[in-house]
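Below are the structure tokens for one structure; questions will follow.
Removed from the display is one protein chain of the complex; every other protein chain stays in position.
Entry: chain A
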């Protein structure tokens, strides 16, 4: 019941590899890791959620604040490789229309 955050910095891009669960306990740590990456103009933040097997609204909140920050700082964020259950929450809340989500979904369609 934890979240491992591994950030790989490339030239104008950071890949954030997440593994574990995003909930009220792990969310503050994730926010601290992701928000600073969105502060650089022109920077792309790619969040790889392939190993995230649980997420709830606390995670949605973080990605919303990160998205806001990208708009303020002229950077970009993409979410990639969401598991079905995690993607489902973005769909239920309509956030899949607002946040850029990579089409390569593990586990096929619902």
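As a convention for this text, a residue touches a chain if its C-beta (ideal position, glycine included) is under 8 Å from a C-beta of that chain, and two chains touch if they have at least 3 such contacts; residues count from 1.
In this section, contacts and distances are computed from a predicted model.
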Fill in: "Cytochrome c oxidase assembly protein", "Serine-protein kinase RsbW", "ABC transporter permease" or "Rod shape-determining protein MreD" - which is the UniProt name of the missing chain
"Serine-protein kinase RsbW"
Worksheet item: Which of A:12, A:39 or A:71 touches the chain that is not shown?
Response: A:71
Discussion item. Considering the whole complex, not just the chains shown, which residues of chain A touch the missing one?
Written reply: 1, 21, 23-25, 54, 56-58, 60-62, 64-65, 67-68, 71, 85, 89, 92-95, 97-98
